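Shown here: the complex without one of its protein chains, the others still in place.
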Amino acid sequence: MTNINIGIIGYGYWGPNIVRNFAEIPQVQVTIISDLKPELLTKAQARYPTIQVTTNCRDIFTDPKINAVVIATPVSTHFDLALAALQAGKHVLVEKPMTVSSEQAIRLIEEAEKRNLVLMVDHTFVYTGAIRKMRDLVVTNAIGNIYYYDSVRVNLGLFQHDVNVIWDLAVHDLSIMNYILPSQPYAVSATGMSHVVGEPENIAYLTLFFEGNLIAHIHVNWLAPVKVRRTLIGGSQRMIVYNDLEPSEKVKVYDKGITVNGNNSAEKVYQMLIGYRTGDMWSPQLDMTEALRTEGLHFIECIEKGKRPITDGQAGFQVVKILEAATESMRTQGRLIELDKVGVAA
Amino acid sequence: MTNINIGIIGYGYWGPNIVRNFAEIPQVQVTIISDLKPELLTKAQARYPTIQVTTNCRDIFTDPKINAVVIATPVSTHFDLALAALQAGKHVLVEKPMTVSSEQAIRLIEEAEKRNLVLMVDHTFVYTGAIRKMRDLVVTNAIGNIYYYDSVRVNLGLFQHDVNVIWDLAVHDLSIMNYILPSQPYAVSATGMSHVVGEPENIAYLTLFFEGNLIAHIHVNWLAPVKVRRTLIGGSQRMIVYNDLEPSEKVKVYDKGITVNGNNSAEKVYQMLIGYRTGDMWSPQLDMTEALRTEGLHFIECIEKGKRPITDGQAGFQVVKILEAATESMRTQGRLIELDKVGVAA
Amino acid sequence: MTNINIGIIGYGYWGPNIVRNFAEIPQVQVTIISDLKPELLTKAQARYPTIQVTTNCRDIFTDPKINAVVIATPVSTHFDLALAALQAGKHVLVEKPMTVSSEQAIRLIEEAEKRNLVLMVDHTFVYTGAIRKMRDLVVTNAIGNIYYYDSVRVNLGLFQHDVNVIWDLAVHDLSIMNYILPSQPYAVSATGMSHVVGEPENIAYLTLFFEGNLIAHIHVNWLAPVKVRRTLIGGSQRMIVYNDLEPSEKVKVYDKGITVNGNNSAEKVYQMLIGYRTGDMWSPQLDMTEALRTEGLHFIECIEKGKRPITDGQAGFQVVKILEAATESMRTQGRLIELDKVGVAA
Partner (left out) sequence: MTNINIGIIGYGYWGPNIVRNFAEIPQVQVTIISDLKPELLTKAQARYPTIQVTTNCRDIFTDPKINAVVIATPVSTHFDLALAALQAGKHVLVEKPMTVSSEQAIRLIEEAEKRNLVLMVDHTFVYTGAIRKMRDLVVTNAIGNIYYYDSVRVNLGLFQHDVNVIWDLAVHDLSIMNYILPSQPYAVSATGMSHVVGEPENIAYLTLFFEGNLIAHIHVNWLAPVKVRRTLIGGSQRMIVYNDLEPSEKVKVYDKGITVNGNNSAEKVYQMLIGYRTGDMWSPQLDMTEALRTEGLHFIECIEKGKRPITDGQAGFQVVKILEAATESMRTQGRLIELDKVGVAA
């Protein structure tokens, strides 16, 4: 267990959580924090008097004792900062979405592979107890064949100005699906609307098509009167309701479904065809460890052991590719965009 | 107040509710019930010994004392039965969806107008206290400009075999929107999937586009682990959450929204642009009269006074037109279908 | 399987449900209905043209072909009617509460035993799927030692004039406890208040003490802004939340509790003593058969086979005894009333 020195770029909304979690990992030293706003650095220093601060992130890249860089800045800056970090020989953990384009994502993946560095994307939900439990249920076939993934993620605010609501909120569901579902979507159709002149879309609906009969849908909205975070997953064996706002019982597994009876007499074919099966509901206890802690430990383990992260550059690229395609589809009122025609990762 | 004699065709799922409600209206006499299944007629007679029953619905059309006919049969039969009834000089109340095609709907509208007969469609929700209250809120401008209408209507079963889930469930939302919203949609994009080979789609998502910045979306699903009936309506002044499963407090009105500040200094444009406004929530008491009773009284009033029903043939046509277009869009994975290219009513 | 002829006394609130359920049991013939109000009998006859009606309940007692009588009248009349029915040789199913005093209950038990007739009390909840599942969980020791039973049963209305809220609402919980819990309480302390001058108490709180460390509490209220029907049952192994207003998932079983660690070092005794155990939650599927149907079948089976009903006269007596004691305690602001000093059944 060697000591790892980490530099963190960006101390705005998410940065303090990142610093707090890495600061609590024994073999990690958060060495330096950079941010363009001096007042945020003052805050950081009051909280962590021993950590160095700077308004110039180049100080991080040029510091030879820094092993890894965490980038928690607006998405438009991710590519330049991550590329510079990799080129300086640092391992990189970058906020989601990984980049503003899939081409940029591919470029970062290539750079990391060439230099044998860890490139990880902060798909935070993947590291929660709820999502890991749901993946277990899928992998162990408790759900059976997956029929659909349906998510609603709406609330009032915060309107973004540089990205539409898909890049802000749907990115969570795309990263969750990327981890949970057995395959990648082949096409997307999206619709949406802006309700503030000159601003990006604040409400959007995405449908994702997969080979076979799996379909996914995501509803995101910055202008909803209530907060909703609910996902339904339907399968041939069981169905899941995941409500992230429940303090406990976030994941409920329903022993419900349909049975299709193939041996029908010719006459009564319609009445006999489909049966409904309802059984118990079960809500498994979840690991309540803070996701960022689990994620931080995983990042460090990948660095130490040369492992590939669960949410690696490829996962980040897959998500960005769908965000790009969904935005294009939304601007053409639902036109189907095939995903393999979007830039392909090596 | 003259006495009105009513014949009812179809005593399956919905028919008994129709008979019960019309039987309780003083000036109405439910005279005859027809159904193809003798066992259902036996049930009807046990319950209502004085009502005549028949397996031949022509007995209703040829009976000169019958003033009006209610049609509660599968949708594929609506056109022939309604047309025959109108041609026999009877007023007609027909189950939703009105017909299987917009052409059929137009034909019925024309027949009714030619004969000066009432043609009404059973858009039941329009006659509930909740929906009428919501229309009041829209009409009195309490909501302001409407930004979106978003509905989720999912549960386990009952799978239909002759129509897809849009015709079975989205028809409710379309009839509600037809009543509540200030304009008609100009185009639809829909996606969906069937999870039983050879059966119609059991999950579907519809986006409806309106002139201006109003967008509507409907999610319907026969294969969900939980029952959800929830509609969000966003407006510039207030927002509504309508949860039909709540025993009380079905409609909640939120004094919430955004304010857009146009007088920005050049520098802080992004931070200043959008403000969030949150105030009280208010849940108005609703008229709890059974919708079918209100609807039955309205049908009788239209017959007696020669009035046009709220849910007239035109409303039925508008809904069928969207159902047709949505089905076509769904089969082409979200292709935008413009609604004025679908058959136009006189 | 012989044919059983039943007479029903009282066609007010509950009577129609009783008639409907018995009418659907094959070997049962509802032969006659009596009620003091002719308008209710007119209703009954419209619904059931073949059933005889009368305003004189003596017609039932004197009819030799009647085997059993169901009494669904105000509680003050239960004793006289049940006694007359038993003396006429009829089996009896009587509404809850069984009688207005425990002495009356004992008298009925004695009369039924002397004549070898079935005497059953309509403790309806005992025949629901939820309560039967909860008893299974207790009997199979899934809950462990039971620590407490806590119930809230409140809503707005209907105020009774002849009995206080304990006799109207707490009777449900007492009958449920009588069925579920392994022992009888030995004392009760109750408090309450009337908010309408001259009327009985409309809010009340009962604590029941059992041998060992089991305690039960019931909160009943006719003047609550919301309807609540929730029971918590705590045990050494698991805990139950029973919410009767949930359309599904009425019963939730929590794998939660405390573990008491006896091997404490002297120093850290307090910190070490109690550990908290939390695990999965599980909501078993319930039999959704209407309780009155299950109960009716049980009554008939008891008559046919000479069996003792689950909710026999003794159960009815136990409940009445507690109602009496609770009312007495409430009027003395919580004074402890020992239950073995209340009239004892043979």
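We call the chains A, B and C, going by the order they appear; numbering starts again at 1 in every chain.
Convention: a contact is a pair of C-beta atoms (placed from the backbone, for glycine too) under 8 Å apart; a residue touches a chain by one contact, two chains touch by 3 or more.
Please read these numbers as outputs of a predicted model, since none were measured by experiment.
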item: Omitted chain's touching partners, listed by label; value: A, B, C
item: Residue in contact with the excluded chain [from C:46, C:139, C:245 or C:258]; value: C:258
item: Which residue of C:124, C:207 or C:283 touches the chain not shown here; value: C:207
item: Of C:25, C:142, C:223 or C:297, the one touching the omitted chain in the full complex; value: C:223
item: For chain C, the residues touching the chain missing from this view; value: 147-148, 150, 152, 154, 156-157, 159, 161, 187, 189, 191-197, 199, 203, 205, 207, 209, 213-215, 217, 219, 221, 223-226, 232, 234, 239-241, 252, 254, 256-258, 260, 270, 273-274, 276, 278, 329, 332-336
item: In chain A, positions touching the absent partner; value: 49, 227, 245, 247
item: Missing-partner contacts on chain B, residue numbers; value: 248-249, 255, 278-285
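Rule of thumb we're sticking to: only the chains that are shown with their structure count from here on.
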item: Between chain A and its twin chain C, rotation from the CA superposition, multiple of 5 degrees; value: 180
item: Chain A and chain B, separation of their C-alpha mean positions in angstrom; value: 39
item: Whole-Å gap separating chain B and chain C, where each centre is the average of the chain's CA atoms; value: 43
item: Per-residue multi-chain contacts in chain B, two or more chains; value: none
